[in-house]
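Only a single protein chain was left out; the remaining protein chains are all shown in position.
Here is chain A:
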Amino acid sequence: MAELMYREALNQALSEEMERDANVFLIGEEVGRYQGAFKVSQGLLDKFGSARIIDAPISELGFTGLGVGAAMVGLRPVVEMMTWNFAILAMDQIVNNAAKLRHMSGGQLRCPIVFRGPGGAGGRLSSQHSQALESTYAHFPGLKVIAPATPADAKGMLKAAIRDDNPVVMFEGERLYALKGEVPEGEHVVPLGKADVKREGKDVTVITWSRMYYFCEEAAKQLEAEGISVEILDLRTLRPLDEEAILASVRKTNRAVIVEEGWPLAGVGAQVVDIIQSKAFDELDAPVLRVTGLDVNMSYAANLENAIQPDAPKIIAAVKKVLYREGA
């Protein structure tokens, strides 16, 4: 199996899907000539031409609307956001049109479109460029929201998203693009809505997604040395949530910690807590804890930026707390 960077895996998915289906096209700022702000679309302009790799002006609302319109008439657009922070400008098209077209048309229209781009803290880009906005989009019925952590999942889930007849919002960790991992070649499609147990454990379930998964792994390794066995459940899809996988893991370990890069209030993690408490209350041996980004705007200073985000020590502390081991 080839070892690819996260961005190369996405590139491969785009390339393969565009080869497979002539209705697929990519639109966004600097996706063509510049080869992508994060080099996800490298080489695609040469391969597919400017009719399918379309450089858009700085006009998020405009080119997103163009994509939605194209999807309505049978194409399968992939709309790249330079970052999800900029997509706030295009929210009307995403949540008012794409998400609701099928409903508003009484089922006559479909909207097979993928909105994708980097999210989360970027590394000293301050508050306007460092937001993990998954929960915002996960709030709306009509959208599917995905956030893969590994290059393999990135490829497989983008392929599934492009083939999906519903609008899919895809968060790519901005700091994951250069991360390498084994990626299956060719037809590798990861179904949407399925979480993945990335690490088996028996004492506590840590539920996470995207970049936070790596902090969880680091924490799990350290905790293992202390005799604590951590199970890591990577949600991968945030809407719809894989309730079955969440409940199965919590029923196994009886304790859960949810790790989320975004803010605590109304976060996806809060929804996960609700699922656990309402459907596995009798299986719990401790309250479910959440580790989230701090409830503040992201700082520019590197030390503060790190302090605001979840990390392995914070996860370890939370795990020990749900195991009643704090102070031990």
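What we mean here is this: contacts are C-beta pairs under 8 Å (C-beta built on N, C-alpha and C of every residue); 3 or more make two chains touch, one makes a residue touch a chain; residues count from 1.
Following the convention adopted for this analysis, contacts and distances are computed from a predicted model.
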Listed names "Aspartyl/glutamyl-tRNA(Asn/Gln) amidotransferase subunit C", "Hydrogenase maturation factor", "Acetyltransferase component of pyruvate dehydrogenase complex" or "CoA-substrate-specific enzyme activase", with the criterion being the UniProt name of the chain not displayed: "Acetyltransferase component of pyruvate dehydrogenase complex"
Residue among A:Y34, A:Y300 or A:Y324 touching the omitted chain: A:Y324
Residue in contact with the excluded chain [from A:E30, A:E243 or A:E283]: A:E283
Contacts of chain A with the absent chain, listed as residue ranges: 254, 281-286, 317, 321, 324, 326-328
